[in-house]
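Of the protein chains in this complex, all but one are displayed in their positions.
Just so it is clear, A, B, C and D label the chains in written order, and each chain counts residues from 1 on its own.
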Amino acid sequence: MRNEEMIIRKKEHWFRMLFIWQGSVLPGLLPRLIMLFLLSLVVVYLHGTIFSFKVPLNPMPLTLFGFVLALFLGFRNGASYDRYWEGRKLWGALLNANRSLVRQALTLPGGTADPARIESFVRLLNAFTYALKHQLRGSDPTDDLKQRLDKEQLAEISREKYKPVILLNLMATWVARQRTAGRIDTNLQARFDENFDKLTDVVGGCERIISTPIPYSYQVLLHRTVYVYCFLLPFGLVDSLGWLTPFIVVFIAYTFVAFEAIADEIEEPFGVDANDLALTQMCQMIEYTTLESAGLPTGTVPNDALDVVD
Amino acid sequence: MRNEEMIIRKKEHWFRMLFIWQGSVLPGLLPRLIMLFLLSLVVVYLHGTIFSFKVPLNPMPLTLFGFVLALFLGFRNGASYDRYWEGRKLWGALLNANRSLVRQALTLPGGTADPARIESFVRLLNAFTYALKHQLRGSDPTDDLKQRLDKEQLAEISREKYKPVILLNLMATWVARQRTAGRIDTNLQARFDENFDKLTDVVGGCERIISTPIPYSYQVLLHRTVYVYCFLLPFGLVDSLGWLTPFIVVFIAYTFVAFEAIADEIEEPFGVDANDLALTQMCQMIEYTTLESAGLPTGTVPNDALDVVD
Amino acid sequence: MRNEEMIIRKKEHWFRMLFIWQGSVLPGLLPRLIMLFLLSLVVVYLHGTIFSFKVPLNPMPLTLFGFVLALFLGFRNGASYDRYWEGRKLWGALLNANRSLVRQALTLPGGTADPARIESFVRLLNAFTYALKHQLRGSDPTDDLKQRLDKEQLAEISREKYKPVILLNLMATWVARQRTAGRIDTNLQARFDENFDKLTDVVGGCERIISTPIPYSYQVLLHRTVYVYCFLLPFGLVDSLGWLTPFIVVFIAYTFVAFEAIADEIEEPFGVDANDLALTQMCQMIEYTTLESAGLPTGTVPNDALDVVD
Amino acid sequence: MRNEEMIIRKKEHWFRMLFIWQGSVLPGLLPRLIMLFLLSLVVVYLHGTIFSFKVPLNPMPLTLFGFVLALFLGFRNGASYDRYWEGRKLWGALLNANRSLVRQALTLPGGTADPARIESFVRLLNAFTYALKHQLRGSDPTDDLKQRLDKEQLAEISREKYKPVILLNLMATWVARQRTAGRIDTNLQARFDENFDKLTDVVGGCERIISTPIPYSYQVLLHRTVYVYCFLLPFGLVDSLGWLTPFIVVFIAYTFVAFEAIADEIEEPFGVDANDLALTQMCQMIEYTTLESAGLPTGTVPNDALDVVD
Partner (left out) sequence: MRNEEMIIRKKEHWFRMLFIWQGSVLPGLLPRLIMLFLLSLVVVYLHGTIFSFKVPLNPMPLTLFGFVLALFLGFRNGASYDRYWEGRKLWGALLNANRSLVRQALTLPGGTADPARIESFVRLLNAFTYALKHQLRGSDPTDDLKQRLDKEQLAEISREKYKPVILLNLMATWVARQRTAGRIDTNLQARFDENFDKLTDVVGGCERIISTPIPYSYQVLLHRTVYVYCFLLPFGLVDSLGWLTPFIVVFIAYTFVAFEAIADEIEEPFGVDANDLALTQMCQMIEYTTLESAGLPTGTVPNDALDVVD
């Protein structure tokens, strides 16, 4: 399960980093780069002719175009990274709101904090976190919900499509019961409610990132331009570079194609690619810190996750 | 109706993606690119002369200018994409505020949540969502409002120009009635009111994007520069590229012109172009989740939309 | 009056757009471009010599410098556009806060909404909007204020320098009177007050944009560099381009100079240049929607504005 | 005193703007540029040889490098401008919060606004503004504080290091006294308190900009690269440009060096360089508008400042 998610590593020595394999996008691109290497070899062998017509491509238009391409790739890349980082910020906001809600449940009523009383609330919080993860990945939340909800809640939740939203309603109902019981007044109920609004924003924000990719025509246009450019490269460079052509072509192509591939990967940050967000570990960390903060036992939370999102 | 809106697709294989037709802007640009191809053919045939004057254009100024153009296009493009993404964020904020309001209506009064009592409130919320969509597209909202409002409300709304604003007033009146009925106090009324402020911001934000395009002189300047540049390209390249000129010219022109075309398309994200926002599907999704969250039947909501904005 | 403000047009056909005159910055730049054209002609005629010294400028340093210049112009341009768009956002926030205040005045007190009671409040709101417009443009607000304020208010306001601020105080006094009259309590008074804070932010934000231009040394530096560059261009290009020099020089210069001119124009978005914000139309639209929302007659508001900012 | 601060001028005619001296960074850079001009003359005279070794530098690597340099300068420049503009926004937020606090002091208690009662509060506000200015510039605030505080307050303040923070405490104490006197309740006290939070953010934000420059290694790296580049320029250009070399070298160097110099200047926006923020004028304007808004006499405020930040 660890492999499906983000790889976080110690800093490597600068020299060893040149030869890293895992976590790089190189493996997936290798077949295409080998094809390009072979094509370049043929071009060198035929001295840039096709059916004995010399292809009169010189480096100038390729220079111009490489630069233009880099600018456009830079735009695509920036947009993808913004989506990635916004996804991370949303999960950070989830952590913050969860911790704040636990603190509010503990301290707003005044008196000595009683962990037992708020246990059901903390369980709802954590069920919410896991339910969101499963919604974003399209996976089955039943196991994770079963451990955190009672039967009645579970039956209600499993019928619904947008589970995190319903779980927020249950939390708000818990708070309303605290008011009915006279532990808080409407001033303090309003403070809880503000944090529920923040959690609603997190859910909607994650759904927005998943449901609205970067406009499709950008992807098509850039993809086409990058690959046509790589195909033209050997014809343009063969006259000046000779037998070095395949190496330089593959080096340049690697940079362009890899940049496009990374942008593609992080554009949907909630998936299970090597560079996507470590949602499972985040869930575990959020559960640990909310339980700890509430004074509840944290024994059941897997421990290896805590160093990742610490 | 599906065709009028944003196309969301599964990831294609990198090779098939090179030949995609639908969702690309290529079809619309084809006539211009063919014209340019023919022009380039003529230029090649005449070896770059006009009325036997050789046009002494070499690639250097075109290289310089291509860079400059790419930089300026990048600026235009970034501004357009920001508008697109802000439009999407506004509709995300609409979803969030709607869900929060439903939660507040359900839980702030305390006691058991009674779906029937808040049905009229949820209907107003959804009428608001549809009214905004129709205002942004300049389409007729009558059908969608009829299904969600009673006769009296409908009569009041249909007289008004800025319908979503009036619907917000009706929602706020509903909340004020809850206070008069003693179900909430002014602390909790204030919490509803904060979310009404957010919805007002959404309406105004969408109106801002529609009513204030990127300054017109940018559009004129860039448009002119791109097309003059494409027109000069064959003269500049013919000496060095020979018979390859038309192909390279069209390839370079395609990238420039397509970038401008996409920027133009997403600049107004609420329209019905292929890359615009899927407002209709969003409305359906928002209606589904608010009904579900309120415990009301969702049977009448079309189902195919839910996977799009999920 | 229409000519003084932003031009919003239907999308033009791509071909007609090449020859648009109005709304482009070309007319204002024509004299300079003609001067440059004549200079280039002379340079071509003398084959790039000055007093029979050949000016040994080749295209290389101009290429380098063109890139650099484009980058710096891009920075200036981005900063100007941000100011323009922030100005627009501030007026959007003004619209939103005005609508929210009308909704609060209508609905927070509970009971049936009584348009007559809040008429004086809505008048203050609209006087505020017009007063801000006139402050930003340095024009005389007397006429617009007279139509919306009573004599006593008018006398008080006309003595003051920062009129919108005083009008906000009058609105807050109106709200305080509602509390004294028992219609709202301090919870709801606080909600009004939050929106008054937002309006104060709008006033201060607009004043900030007007009073703090982009640092003067940037403007001087870029201006100088652009014009020296355009002056050097014909000397650098004449050897390779021959009789084509004047045309290419003017084309390149047009792009650089026009970009600088647009940046200059939109940097102060509250003026009356062709690309500045349509403040007058926005005022009319804001007045219309606040009157409509309050259930007051909108007859006196000019109608042509509503499609502009709709 | 006027000379120490930001220069705001009317738009100049485009031609006169080419020869502006004051407010440009040119004067400060002149000695370095003259040195470079002389160096270039020597290089031209020796035809690019050093001790009769020809320096084989051609323009190509300089082109590459010039472009790279421009990109990095662009980054530095953007970061500096963001700091400048954030500094300005913080002072804008200060103005807004001050105006809001005056409005709250006037209107939240209800009843007729009594300027006399809030005079001591407005004095504290203005003392706060001046105290912040002096803290940011490391200057002596005694004179400005003496005019606005009574003896007891002055004695308390002058002992403390972070004066604006203590002044905020005094304001909050004033508000607490209003509550004790029964003029406002805790709901309204909370509203004041929110604006005090904003002022605290302003203080901390200004301190952050001053205490955390752009990382030092960026400055060193860019500085070095720019100057080494300028030193290499004449050697690279002498072969192709001949006697024109010194002029072109100085022109290119001017642009690079000036950009770095401006970035350096605006990076610390609270200083007294020509392009820094006009803090003194802003203080005067803020004092004028708060006094006016409170209905207090504005006679003692210098009048020339009001047009600057108007």
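We adopt the following convention: contacts are C-beta pairs under 8 Å (C-beta built on N, C-alpha and C of every residue); 3 or more make two chains touch, one makes a residue touch a chain.
This is a predicted model, so every value here is computed, not measured.
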For chain A, the residues touching the chain missing from this view: 6-9, 11, 14, 17-18, 20, 23-25, 59, 62-63, 66-67, 70-71, 74, 77-78, 81, 84, 88-89, 92-93, 95-96, 99-100, 103-104, 106-111, 113, 184-185, 187-188, 190-191, 195, 237, 240-244, 248, 251-252, 255-256, 258-259, 262, 265-266, 274-275, 277, 288-289, 292-293, 306, 308-310
Residues of chain D in contact with the chain not shown: 32, 55-58, 60-61, 63-65, 67-69, 71-72, 74-75, 79, 135, 160-162, 165-166, 168-169, 172-173, 175-177, 179-180, 185-187, 189-190, 193-194, 196-197, 200-201, 203-205, 207-208, 210-213, 215-221, 223-225, 227-228, 264
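One rule holds in what follows: only the chains that are shown with their structure count from here on.
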Other chains in touch with both chain A and chain B: none
Fitting chain B to chain C on CA atoms, where both chains share a sequence, rotation angle to nearest 5 degrees: 70
Whole-Å gap between the CA centroids of chain C and chain D: 24
Chain B and chain D, separation of their C-alpha mean positions in angstrom: 38
Residue list for chain B, restricted to those that touch at least two other chains: 63, 67, 71, 74, 185, 187, 190
Overall pattern in which the protein chains touch one another (line/ring/star/complete/other): line
Listing of all chain pairs that touch each other, if any do: A-B, B-C, C-D
